[in-house]
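Starting off with a structure, shown below.
With one protein chain withheld, the remaining protein chains of the complex are depicted in position.
Note that the chains take the letters A and B in the order they are written out, and that residue 1 is the start of every chain.
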Amino acid sequence: MFLRMVRGALFRQKGKMLMIAFTILLGSSLATAMLNVMFDVGDKVNKELKAYGANITVVPKENSVIDDIYQVEGDDEDNIKSAYLKEEELGKIKTIFWAFNIVDFTPFIDSTVSVDGEDVTIVGSWFNHHLSLPTGEELDTGITSLRAWWEITDGKWLDEQKQEDGAMVGTLLAEKLNIKAGDKITVSGKAGKKELTVTGIFDCGADEDEQIYTSLDNAQYLSGTDGLLSSIEVSALTTPDNELARRAAKDPGQLSIADYETWYCTAYVSSICYQIQEVITGSVASPVRQVADSEGAIMEKTELLMILITVLSLVGSALGISNLVTASVMERSNELGLLKAIGAKDGAISILVLTEIMITAIVGGVAGYFVGYGFAQVIGNTVFGSATEMKLMVIPIVSVLIVCVTLIGSIPAIKTLLRMKPAEVLHGR
Amino acid sequence: MERRKMFIRMITASLLRRRSRMFVALLAIAVGATILSGLTMIYYDVPRQMGEQFRNYGANMIFVASAESEGLNTENVEEALSCISDSQKRGVAPYRYETVTVNEQPVIVAGTDIEGAKKTSPYWLVTGEWPSEKGEILIGKKTAELLSVEIDDTIQMTYSAQALENPDQPAETDRSENEDAINMEFTVKGILDTGGNEESYIFMSLEDANELTNGESKIDVVELSLSATQDELNEYVDLISKKVPDITPRLVKRVTQSETTVLTKLQSLVFLVTIVVLLLMMICVATTMMAVVTERRKEVGLRKALGASNKSIILEFIGEGVLLGAVGGLLGSILGFIFAQAISMNVFNSTITFRVLLVPVTIIASMAVVAAACIIPVRSATDVDPAIVLKGE
Partner (left out) sequence: MSLLELKNVSKIYGSLKALDDVSLKVEEGEWLAIMGPSGSGKSTMMNIISCLDKPSLGEVILDGVDIAKENSKKLTEIRRDKIGLIFQQFHLVNYLTAVENVMVSQYYHSMPDEKEALEALERVGLKERAKHLPSQLSGGEQQRVCIARALINHPEIILADEPTGNLDEANENIVLDLFEQLHNEGTTLIVVTHDPEVAEVAQRTVVLNHGKIAKEVINENFGKKADGKNDK
């Protein structure tokens, strides 16, 4: 009989129940969408922030001191610039504990060459390098993505898959030497001479505007440094630094074993640096503070903002649902008063009402989950151009939320109903 | 006149005497309006607030000397700076670079306004203290290692004009051979860690640098951190190049381009989220209103039986809804501001701009949604024969 009454309420009051289900659907889809977006926003924004370039640079140990100063003096003495990283070890970067957080990495080799009698810094690197890693992973990386802010004023990006002897020239240098896209330049280095075709001129508002960029092989050939690298830039998804990370950055050895474990197994920029140093011999990996710090700050703010907006909308939808449940239970005071009049106990009525509402809530909630997931996808695709990852964690959160909210929403209404005297209800007072 | 009085009397009676139901409805509207005004306020404030965060990346514009000019000096820099609105300046730091020798090692010294540098490069990590007095310096980490100096050490720097002219062999230049070489002593106050080129420089105040170079004052470059959109920045570039021909302003593409990309995405994220939340909340408010109004089918039937035309019944309900919407909307705009303020304080540590225009917009939107939500159930109630409504249920 109980089931029959529930069924009766559900099917004969289709309109009302549909409306409750619909509101719960809205609430649950809102919660699902917001939670999915919130959990994903960190990764998404992190990827966007990769536009600022690498957040870790790896340089040879000895070189880390001399390099910059020496460059200013003009480097023609190879006895000091002796420290290099090994190209063959590059792949190891993708084997560290946080390998999956390494989005991009690109090697650099720089040396001084002469073009038309002018001493110029030439940098060899990857442009759009296709990498097949021993782990089976495929990766396209290079400065095309790591220097996304370069403005190509003439020509286009060098496609290293198609053009072996290509080069790109900084705008200031191009002006000085009167080089245009499509020109051929003869570059002579310490170890060799080569004719390169200029594919593009770039403008970035920094030192690179006076340099030439070419493929790694060309630069190595020119300076006779086969298989050697002067630096590696690594772009990694990181967790914003906290107090532990700052302590660890000074000296990981100081940490207690438990702290060390936590630190090592969290994607702090310092722990990723530390892990890179472990795999690349003779290297110093350090965070590029300009990028790493700002990234941390922006991600933290964005995540916090999204969390608060999510909380706000969750509270909103919770109030919305409980409100409607209250309104619709009150509406049925006549019917429930009648049940009371014919001898139904308070408990029985409460259970009846709750069962009806719960069934409606489950139907609405499940449908809402899928709708909300759709909304999350729309947001992900429109804003970031990639799908929002489905977080399983959202399902229990939404379920608990909907059940609680529906229950809480029913309580005041049921309380009022129980307080009513059947006679009054039936006489419509 | 009497009729209008009665109209108002009926509406207010309905609102005041059916307190619990009206409270439910008002709560729904207020929540919706709160979210509307709160989120919209945040949406409009995000570019400003987030833009501040992006200033972490440091300078987004630099001044360099134009090719034909004699270089930067205090006057033309001042003139160029006057083109930029003060409220947008987050930091201005002039730099001059000189090569000096310390223990026969060549080192680059950067003279700057230390306070300005602090602001243009907020990501600098200084161990020890920032230099604040004359004769104090900040030393880059790599240089500190190279020279093996620590905090509070004193180092002697030598500047010689000849060393500059003959940059190829500074190390071999014998100091004693330079008659006009200047020696000065500096105290290391802090060690700088940036992960970039700055680690190999030594930073000191512009006055110290000028003194070190024999009182000759010059500026090589000025770094500016401006809180402005890329379009505004481009306008400044055009304006300054026209007004101050000695200076060529350049945008730091890495910072400006990337900021625009990321900021646009962030704003569109908040925009879409706001739209989705608003859409759902509006429907939520509408369904609650519908439930509240549907409950009164009987009353609609009675009014009809008493000879009310459909139009006047709908008008009464809308009147009630509009009043409710206005109160809820007003409540919501206040609460929304409080919410937005709380979020802004928590996330950005700064107050939000109160947008007065949002109050009428919120109120009108709430009134419209509520009125629209009332019409549907009232319409369906007036369409049914009053006899059935009165008999049934």
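Annotations
Criterion: contacts are C-beta pairs under 8 Å (C-beta built on N, C-alpha and C of every residue); 3 or more make two chains touch, one makes a residue touch a chain.
From a predicted model like this one, the values you see are computed outputs, not experimental measurements.
The residue from B:308, B:323, B:342 or B:372 that touches the chain not shown here is B:308.
Across B:13, B:279 or B:338, the single residue that touches the chain missing here is B:13.
Although one chain is not shown, part of subunit B still touches it, namely residues 2-3, 5-7, 9-10, 13-14, 17-18, 298-299, 302-310, 312, 385-387, 390-391.
To be clear about the criterion, only the chains that are shown with their structure count from here on.
The touching residues of subunit A, when paired with subunit B in their complex, are 16, 19, 22-23, 26-27, 29-30, 33-34, 37, 41, 45, 48-49, 51-53, 57, 64-69, 72-74, 148-151, 203-206, 286-294, 297-298, 301-302, 304-306, 308-309, 312-313, 315-317, 319-321, 323-324, 326-328, 330-331, 334, 375, 378-379, 382-384, 416.
By the touch rule above, subunit B contacts subunit A in their complex via residues 20-21, 24-25, 27-28, 31-32, 34-35, 38-39, 42, 46, 49-50, 53-54, 56-58, 62, 99, 106-108, 121-125, 142-143, 145-146, 167-168, 170, 193-197, 199-200, 250-258, 261-262, 265-266, 268-270, 272-273, 276-277, 280-281, 283-285, 287-288, 290-292, 294-295, 339, 342-343, 346-348, 393.
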